[in-house]
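Removed from the display is one protein chain of the complex; every other protein chain stays in position.
Entry: chain A
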Amino acid sequence: MLLTVVIFLPLLAAAVLLAAPRLGGRTAIGVWVAAAAADLALIGWMWWRFDPGSGTSGVVDGLAYEVDLQWIPTVDAGYHIGVDGLSLPLLALTGVLFLACAVYSLREPDRPRTYAALFLFLQTACLGTFASLDLILFFVFFDLTIVGMYFVIAGWGHGNARRSALKFFLYTFIGSLALLIGFIGLFLGSDERTFDMVALAENPPLADSPLAGGLVLLAIGLGLAVKTPLFPFHTWLPDAHTDAPAAGSAVLAGILLKLGTYGFVRIAMPILPDAWQRWAMVAVVVGVISVLWGAFVALAQTDVKRMIAYTSVNHMGYVLLGLGAAGLVASADEGARTVATVGAMYQMVSHGLLTGALFLLSGWLWSHGHTYAFDRWGGLARPAPVFAACLAIAAFGSLGLPGFSGFIAEFQVFTGALQATPIATVIAVVGILVTAGLFLLALQRLLTGDTTAPSEVPSDGDLPARADEQLSGGDGGAATAVRPRTVTRIRDLRGHEMAAIVPLLALALVLGLLPRVLLDVLEPAAAAVVELVAR
């Protein structure tokens, strides 16, 4: 019951917002912040009461806050939700990141009521996907995230937002239909004809028909790969990110991409263990290609947001490398495979926090200059020291510096995968080097040197004049500016922006220094997944 409240509380708040047209914009955002905070508090309570168990626990047993109701009895699809060590960290991440977005959007000038309602709707969809223990329920929420994100990009994006939104919708919708076909295959292949994930994981379907199992895994893998996104299905991602509003990008990268990787851990691996083992090497290869491709293409970007978007492809590649290594049962012992799985899960949480922060920070660039181009910015460390510090911390965290969550994650992925696929792992480590280089390069371009900023705000008919542009005061300390007329506009991160970004970075630091907080929850579930895959 508690879990149901957690999932639908944001939706309820969204309905309240839509039903009260007279509500002022500020009040609407206030309701959003309050709802997101309440939801996070409930998730915190769930975490507090959650018993992760020891040994192996999760996926098929040890599920907490379980609810199982009939929905479509003719195909045995139900409202089956629950929490285990795989889903709880991601539920918490969702709560944290959506609250950060709410706080960040405190001064959203453009239709704030609808904006808040859409994000609350998205939050329900994301929480629902992570909590689902039924394939159809999973698909329902999964699809609703696409719909919600489409409207966020199309309605509040900039640049060529309509086109990017359409591209995003079409791509991910193709993926979701492939997923649906895979789910139907699982249903028809199972002995008892059910969509229930727990029942399917206990008694995996299609175990005796490798061809059908492989095809179903192909459909599911295709659907999840588009969402994750993995090479070569990643091309929607940079466009969607570049044209989405900052909070939308943060949610897209921080949460929506995790739906894909979470699907691999929750559905593909436990339900199709046989096929996963057989095709694990494909996952490893695709993961390594994504790592390298994402890193090198990010290196070539001239646009901050596109660069961050491609590093997401890189980071999601590590997840796939870890999960693929977990399927190579013959060439690695159980301990190594568990470490790889834990690393992949850790990477999901870590990437959500750090990339969320990076995208929120990139929103600062847009609100001050309406451009993300590297060559229009420079020397920002002087007029905006807090922004510079946050960007530096997020970048260092993202490139995997020890002390941050990203290091724990990538270290475990490599350690776990080394035994199973030494060559792939060594190649993937190159990705770390490239990522480190590109983040340092980005910091250098943006923060050091002479202070430059876009000289004029490009006329953008779609966008209403932002409030902060009229309000821009001269507290940026622009004494050494190259072009004083514009540089006086630069002001540092404002209070609410800081309040949104700093906690994300602090959490990444905490998870980097005290990994046990998360590992205690993740490890039993990861061990359970590894055990299920090895059947």
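Brief remarks on what is shown
As a working rule, a residue touches a chain if its C-beta (ideal position, glycine included) is under 8 Å from a C-beta of that chain, and two chains touch if they have at least 3 such contacts; residues count from 1.
Here, contacts and distances are computed from a predicted model.
Chosen from "Formate hydrogenlyase", "Phosphoribosylformylglycinamidine synthase subunit PurQ", "NADH-quinone oxidoreductase subunit N" or "ABC transporter permease", the protein name that UniProt gives for the omitted chain reads "NADH-quinone oxidoreductase subunit N".
Across A:Y65, A:Y104, A:F187 or A:F264, the single residue that touches the chain missing here is A:F187. Across A:P109, A:P385, A:G437 or A:P454, the residue that sits in touch with the chain not pictured is A:P109.
Touch with the chain omitted from the figure is made, among A:L2, A:V16, A:A38 or A:L177, by A:L177. Although one chain is not displayed, its contacts with chain A can still be listed: residues 21-25, 28, 70-75, 77, 109-114, 136, 139-140, 143-144, 147, 151, 154-155, 162, 165-166, 169-170, 173-174, 177-178, 180-181, 184-185, 187-188, 462, 464.
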